[in-house]
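In this view, the complex is presented without one of its protein chains, the others remaining in place.
Labels run A and B following the written order; every chain starts at residue 1.
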Amino acid sequence: MIYDPLDIALMLAKIALVFFVILTLAAYLVFAERKVLAWIQDRKGPNRVGPFGLLQPLADLIKLLTKEDFRPIGADKWLFYLAPAMAAIPAIMIFAVIPFGAPLRLFGHTVQLQVADLHVGLLLFVALSSLAVYGVALGGWASNSKYALLGSIRGLAQLLSYELSMGLSLVPVVMLARSFRLSDIVAAQAGCWFIVYQPLAFMIFLISIAAECKRIPFDLPEAEGELVAGFHTEYSGMRFGLFFVGEYLNIIALGGLAATFFLGGWHGPLLPPVVCFSVKVLAFAFLFIWIRGTLPRLRYDQLMHFGWKILTPLALLNILVTAWWLVLRG
Amino acid sequence: MEAYLFYLLAAVTVIGTVLAITEKHPVHAIVYLVSSFFSLAAIFFLLAAPLIAMFEVIIYAGAVMVLFMFVIMMLDVGRSGDGLRPGLRQWLPAMLLAGVILALLGMMLAHGGWPAPGAGAAATLRDFSLTLFRQHGVAIEIISLQLLFAVVGALYFGKRRGP
Partner (left out) sequence: MKIVSDMTALLTGMWITWQHIFRRPVTIQYPEEKRTPYPRYRARIVLTRDPDGGERCVACQLCSAACPVDCISMQSAEAADGRRYAAWFRINFSRCIFCGLCAEACPTLAIQMTPDFEICKRDIMELLYEKEDLLIDGCGKSHDYNFYRHAGIGVTQPRGAGPKEKPPVDVRGLLP
């Protein structure tokens, strides 16, 4: 196969750009979360490092990098070292399929603002989010600690259950767009966003992704009130940092996907497409932070009941209704 | 380049599977098996069957193996590491099956191999679903009925009896 060097260069540039943007965004999302939570609680939040505390992520990074890399006695060495990467890498890889802007024309080439426009993009996302379970499970198991093990068992059960409702809530989207390709899904929403046709699927997807990125009210795997820090109790330094950043990358990725599937991706009024898309992603991130500042944690049995007895049947029903509707409309 | 990638992935798959069989530690075995599934999925992708590749990852790596791991963690059998090596009696059926498969492979090779895969265009979603639900519709229905039975059975077993 012959590749055009310009194509390769553009591809590499896109990858580098996406990497840079999402990593910075994740670091600042941590900062934003601390700030917004502080405001919600009538506090000021981090404001010491740099103007308005804007350099706080940098300070955190330095702190994490210089901390001791600790491994508890009896931990499974390789799995313990690998697990943080297993948690972070799927989160980063999801960004490969997200279209974050309208195609551009550069140097006589049409550049998709999307790293890989796979025609199974949606499935790749489901696959990657199902792989993200391994980081949680192995990290907790390999730590040789009771709290971590309990955290990862909870994480396993929770992620597995909510993956189901998440996948099912995406089926109507595929039925409407008639494609797994994310750019097709976005194109299908040029006229009307899918949230108008599928408010229920959107709600189910929203709840499921909150559970997927282990956010309050679904943060049972790391419930600090009961399990110290859950599956990453024993991690220190940058390995903990990877878990942490992976979680925030996940928020951005899932927010981006929610925008892509239900809110028309980069379609939007007035603003240029990339800005539209970023606004939607940031709105989702804010929503998650806001929810975290408001709601208490669910109990474990409530979580499981909600997932299996309410969300999954609802999603199935929604698929059925959508299918009938599509058939009757012809 | 595809050929090199294929051999690399094939090597990872085979080595991962062999390690998964010989590893005594269940959690490690799962990790080996998952990596082998993953490279298998990549091979499917190279063979222009991305749909199969994704299903491989979602179903096998993402669901089945995770359930295995869940059970191992819940029952805490992953800690011992002193499981017995399988004896000759356990090896025998596996050997038999492997022999049959190898013999079949050899026969196919002797008959002049098979057409090189990946020549056609990638199967689209539409083709895939048409084949699945038109040609094999009855099979799909039977399988889904079976799954329904399994679900009902699980519900029955899981029901709390008595007060």
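The working rule: a contact is a pair of C-beta atoms (placed from the backbone, for glycine too) under 8 Å apart; a residue touches a chain by one contact, two chains touch by 3 or more.
The structure presented is a predicted model; accordingly, all values stated were derived computationally and were not measured.
> Please work out which displayed chains the absent chain touches and list them by label.
A
> With the full complex in mind, choose from A:L54, A:L104, A:V275 or A:L295 the residue touching the hidden chain.
A:L295
> Pick out the residues on subunit A that sit against the missing chain.
Its contact residues with the unshown chain are 36, 38-44, 290-291, 293-295.
As a working rule, only the chains that are shown with their structure count from here on.
> Approximately how many whole Å separate the CA-defined centres of subunit A and subunit B?
Inter-chain centre distance comes to 27 Å.
> List the residues on subunit B that touch subunit A in their complex, please.
So the residues of subunit B in touch with subunit A come to 1-2, 27-28, 31, 34, 41, 50-51, 53-55, 57-58, 61-63, 66-67, 69-70, 73-74, 78, 122, 124-125.
> Quick check on the complex: what are the subunit A residues that touch subunit B?
Per the stated touch rule, the residues are 1, 76, 79, 118-120, 123-124, 126-127, 130-131, 133-134, 137-138, 141, 149, 152-153, 156-157, 160, 163, 179-180.
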